[in-house]
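One structure, as structure tokens, below. Some questions next.
The complex appears here minus one protein chain, its other protein chains still in place.
As written, the chains take the letters A, B and C, and residue 1 is the first residue of each chain.
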């Protein structure tokens, strides 16, 4: 197998990339100048060298001489811990600047079928919650997971594992309702239920 | 132009139906038995004869000897009025059995550009609200519109038209947040803002 | 079940129309004026009255006092018979004005599995070919079917049924090759084989 085939095979492991697009990537690189190729090689090597995984929250962050990521290090005084599935979720919430608490990247869902291997860092999460409560740094655990049966199952299992040990710990989930672009005509009964129950009053207490 | 062409042209007016599908409809009918054709013709004639438009809420309902639709006639004691854009929205909410108030089918949005003709029954809505308040039958107006710039503009305009005359009238909007199937990674900042602000607590007051 | 539901149910039988779009059709009609509704009803009734099915080729054509359709009646002197699957295929070829022979609408494919019911008018086709040959009106049978395993199977079965009885009858299939918009990169081996074998010479005999 020649280099074109070998590289195409490696590209086929990329998320969402099939045989055809992998080959297109190779031809794309064959046409690029050496400067680009060198940069690409360097940056791929760099992410392994320069990107750490935070020991507290398990997100990836640029190595900066500290053992914790900038979010975990910062003391905002907000004693909330948001559990997210992956870095992309954390990034999306973090860039809104709407949340000042801490995060924990679970790494995967807890499968409802025992056979399916789970990448969820359940042990590490339990340890962190224990530590944070001992340090009086945690009042509320927020489930910041996507809406899906898997996510819901994960949320239930984690809640069951944790809440009995910590009777004063508040558990919450991100609000449900109509999301941007929703058409009422197509909303399912669950979404409508949440949307009706969590109506936002316009002129009394809360304003939109 | 022969019958095939004429009928195809009429079918092209159906929502979402282009030239090709219109023609496919005609050939479909040519292959159907006379019994089906007769039923189709009868029911198309019937909907005009047997379906009324309610004088109060403007939804379509089967003629039943009364001048108001079953929802408007029923006295549930719930003094809420939900403004929706069209019948399909009303139907979708109504079938959940989660809401016991009244409806008003606006018929269209209020365009932000004056040029664009609006089908919104603004006058009729204002009259109804006036009547309902005089009869002490209205405490809260709920905006049950889809989430879009047009819908938001409509909501703002209606709120501005109505609220000053009725200082005790509550105005609310359907709750915003993560809808079914939402992926946190792709949620926009508005949806995340609402989702964070309207967090549902699991173990204290509210239960999921 | 009221008229809205009954009509929606009838619309659900239309090709490609599901529950939602069927309901959208009903609301569309509820909003239309009586003139449109009457026209629609009239034309649906008309196609059954005014559209005949040709006794020779089985296509649908506007009733015109004759028992055969305009194509079958016309004597072009071209002794070809193109077998197509359905009216839409015939229409598409006929409107190009490239073919002056006769047609036969098969009505369906011959299924490869015996269980699956076939709508193919095989008997009528065999009878027509017999008649045309006796009247010295047929030199060539052209298979004008789409390219698919079902169509290919149908072609083979028909060829086997017919050719032995008529040793002088020519059988042909529409040419294969690159179609409009084809990308060479994605063409399958069959298409490429035909494209290579039936190359069109630019400057010698044939011109493009």
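One rule holds for everything that comes next: a contact is a pair of C-beta atoms (placed from the backbone, for glycine too) under 8 Å apart; a residue touches a chain by one contact, two chains touch by 3 or more.
Just so we're clear, the structure is a prediction, and the values are computed from it rather than from any experiment.
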- Contact with the hidden chain (one of C:38, C:64 or C:179): C:179
- Extract the touching residues of chain A with respect to the undisplayed chain. 2-4, 6-7, 10, 13-16, 21, 23-30, 34, 36-37, 39-41, 43-48, 50-51, 53, 60, 62, 86-88
- Item | Interface with the unshown chain - residue positions in chain C | 84-86, 88-89, 92-93, 96, 98-99, 142, 144-148, 159, 163, 170-204, 208
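The definition used in the following text is that only the chains that are shown with their structure count from here on.
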- Message: I want to confirm something about chain B and chain C. Since they are copies of the same sequence, is their interface symmetric in residue numbering (over half shared, so same) or not (under half, so different)?
- Response: same
- Query: Roughly how many whole angstrom separate the Cα centroids of chain A and chain B?
  - Reply: 36
- Chain centre separation in whole Å, for chain C relative to chain B (CA means): 42
